[in-house]
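A single protein chain has been removed from this complex, and every other one stays in its place.
Order as written gives the chain letters A, B and C; numbering starts at 1 within each chain.
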C-alpha cells in the first residue's frame, strides 16, 4: 500500500492534483518529488484526520496526509 | 360631539371599560367621574395619537385621549 | 422598499417570511433574524397582545427607519402579531439583511431591544383560565442601556 496525499484549496493548484499516491517514508523524502510551496508556517497538516506537526513526520502505508492552507474568510 | 377616552392594558381593568365617551372639558374635570389610579407618573397620555402632558390639558369635542400604562417586557 | 413593517392580527409563517426576505435581498451576503414565539410547556394557556393603532405601527415604522439609518443595510423586516395567540404561535419576526455579517447582527439585536421596551404593546397571559397583565422587565432596560441611547422620554 501507499500513502495518500490530499491537497486542499489553492494547494491543489500548487500540486497540480487534488490527491496523489506516494511511497511511504519520511515527509521530507516525499516532498522532494513535489512542487515547492506546499509546506509553509501557514499550512497545517492532518494525518488520518488528526492535526500533526511536520517535523520528524514519517508516513506508513495506508496513511492519509492532508495539506490544509488557511481557511477562507466570510 | 364628545371626547373619547381609551384605556390600554391593565388600565382597562382599572376603568372597567376599554373606552368611554365623556363630555369635553379640562382633564381634571373628566377624571372626577372615573376610578382613581388612571393617572400616575408611569402612565403616559396620547391626544389624537400624539404624546402630551396631563398638566393643563383641556379636551375638545372629537378628541381621543389614550391612557398608556408602561409597555410589557419581553 | 427597504423596510417591511407589519402589524398582523392573524398567524404568520416565519419561515416563508424569512425566505422571501432573503430572496428579496440577494445583494446582501447575510440575513440575521430573531423569531419570538409563545412558549410551550409552561402553564401559559394563551397570550393576548394589545396595541393602540395611532401609536403602535407608526412607532414600529420609526424604529425601522432608525435601524436603516444606523447601519448599512439592504433591508429590515419587523413583523409583530397582535391579538390572542396559543403556545407555539409566532409573536414577532425581526430580520436585517446586510453585506456584512456584523451589521446584520447588531441591527436585528437593536431592533429587538427597542421593540420590546419602547413599542406600544400590552401583553397579558392566561394561566389556569385567568388573564394576567405582564409588567415591564428590568432586563429590558439593561438591554436598552447597551446601546448608549438617551434615556426614554
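One rule holds for everything that comes next: a contact is a pair of C-beta atoms (placed from the backbone, for glycine too) under 8 Å apart; a residue touches a chain by one contact, two chains touch by 3 or more.
Owing to the predicted nature of the structure, the values given are computational and were not obtained by experimental measurement.
*Asks:* Consider the whole complex, including the chain that is not shown, and state which of C:2, C:22 or C:62 touches that chain.
*Replies:* C:22
*Asks:* In the full complex, which residues of subunit A touch the absent chain?
*Replies:* Spelled out for subunit A, the touching residues are 6, 8-10, 13, 46, 48-49, 51, 64, 66, 68-74.
*Asks:* Even though one chain is hidden, which residues of subunit C still touch it in the full complex?
*Replies:* 13-20, 22-23, 26-37, 39-42, 87-88, 90, 99-102, 104-105, 108-109, 112, 116, 139, 143
The rule is simple: only the chains that are shown with their structure count from here on.
*Asks:* Where centres are the averaged C-alpha coordinates, which chain has the largest centre distance to subunit C?
*Replies:* It is A.
*Asks:* Which integer distance in Å separates the CA centroid of subunit B from that of subunit C?
*Replies:* 27
*Asks:* Distance-wise, how many Å sit between the C-alpha centres of subunit A and subunit B, to the nearest whole number?
*Replies:* Chain centres of subunit A and subunit B, defined by C-alpha means, are spaced 76 Å apart.
*Asks:* Could you state the distance in Å from the CA-based centre of subunit A to that of subunit C?
*Replies:* Roughly 50 Å separates the two chain centres.
*Asks:* Going by the touch rule set out above, which residues of subunit C reach two or more other chains?
*Replies:* Counting only residues that touch two or more other chains, subunit C contributes none.
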